[in-house]
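First the structure, then my questions, so here it is.
With one protein chain withheld, the remaining protein chains of the complex are depicted in position.
Coming up: chain A.
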Amino acid sequence: MIKTDKPLEEMSKRQVVNHLYDTVKPEEGVIPAYLLGDPKVYEIEHEKVFLKTWVFVGHESEVPNKGDFMTRELAGYSLIITRDGEGEIRAFYNMCTHRGMKLCRADKGNKSMFTCPYHGFNFKNTGELVGVPLQKDIYGGTLDRTTMGLHKVKLESYKGLLFGTWNEDAEPLEDFLGDIRWYLDILVGRAEMEVIGVPQRFVVSSNWKVGSDNFVGDSYHTMVTHGSIAKLGMVPSATYSKRGFQIHTENGHGLNLGTPNPDFAFPEELKAEFKSNLSVEQYGVLSNLKNMIGNVFPNLSFLISHTKIKDQFISNTSVRMWRPIGHNKMEVIAWMLVEKNASQDWKDRSRDSFILTFSPSGIFEQDDTEVFTDITEAAQGPMPFLKNLTYNYTMGLHREPVEFVGPGVAYDDKFTEASQRNFYKYWLELMTK
């Protein structure tokens, strides 16, 4: 056992990183509790994970028209995401280049110009500075507006999912996503998808990693945490969550795929659209899919849920971000997606099933947040660090992967912790780089 007399808060960044290297052992299934409770680890995470990787910022369908905009956050910094007059989606740092004031304080809207509330500098939705009050008079014609455009933020889309990064050297989004794309195709590439309404937002006193960990690989908790769902007849049995596959890919991504499903979980009338967007193998997975729960590293979780409500089966598709606010606090932002060409009745029923199951009032969601909060509280302060309390992630270490039609390392039921070990392996790699 590693012992240290020096609390984390007295260590230099280098020492903390070395300590992580010595104590975090994903491949052996050993994850120390202090990772969820320490402000210093959180600080390093911000720099080495959130400022380096691609982070989800929204969906293209949220800015469907020319002139639409929305504000989002990227690693704690405000972004304006616009669709300009040419239909191109761009992202800018929400900061006036003159004195740094936030240019836009609405969540969304439609306009082609952003005017700074401080001195009235005026920016087009392409980022150009186009107006400066009394410019000629006060700058004597010396102000070079062309160097004062809004700071552009690197933005790329995969099948409508928009990711941004502050890292100029980041690998292309497609490379970063790698094999998880095969599964994202099923999630959001199966048909033209759109966000319904606006995302849900709520604050949970939890470290963000608890959320990612839960979605990347933890189907095991479903039996107990979500035991009420079986009692209410919304799923057939408590062990319902075991059958299927757990899959992980490079860069810490992973998912749990529930199969088989005798009831087609998606709008029947869109089968042709699904087939035209997916490979034969992907369509095979879709048509037999019970549910799909996963996480794109670091903090974008995704979900296709299928339950029985009012004696009718209905699926709902959503993505959610565990946006870190502090070492023990996160904002959960949840977007509900639906096939754009589905019937209004399907859309409404799917939305209402999402609200009932995975919104802040959702009867799955509620119980998760209770667990997330208590786990985070237990990890706080110097004791879990000094006593080197660790979590056990050894489930499935004895198992061999199986062949699967999709890419990645697959296991033939969902009760293993391989995806979580893979998540922490990549996390550690970034943290100690």
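Convention: a residue touches a chain if its C-beta (ideal position, glycine included) is under 8 Å from a C-beta of that chain, and two chains touch if they have at least 3 such contacts; residues count from 1.
Criterion: contacts and distances are computed from a predicted model.
Missing chain, UniProt protein name: "3-phenylpropionate/cinnamic acid dioxygenase subunit beta", from among "3-phenylpropionate/cinnamic acid dioxygenase subunit beta", "SnoaL-like domain-containing protein", "Urea ABC transporter permease subunit UrtB" or "Glycosyl transferase".
Within the whole complex, the absent chain has one touching residue among A:L51, A:M101, A:L143 or A:I363, and that is A:I363.
Of the listed positions A:V130, A:V224 or A:V405, the one in contact with the omitted chain in the full complex is A:V224. Interface note: of A:A106, A:I138, A:M383 or A:L397, the residue touching the hidden chain in the full complex is A:A106. Touching the chain that is not shown, out of A:V130, A:V203 or A:V405: A:V203 (per the contact rule at the top). Touch with the chain omitted from the figure is made, among A:K124, A:R351 or A:R399, by A:R351.
Where chain A meets the missing chain, the touching residues are 105-109, 111, 196-205, 224-228, 231-232, 309-310, 331, 336, 351-352, 355-356, 359-363, 365-367, 369-371, 373.
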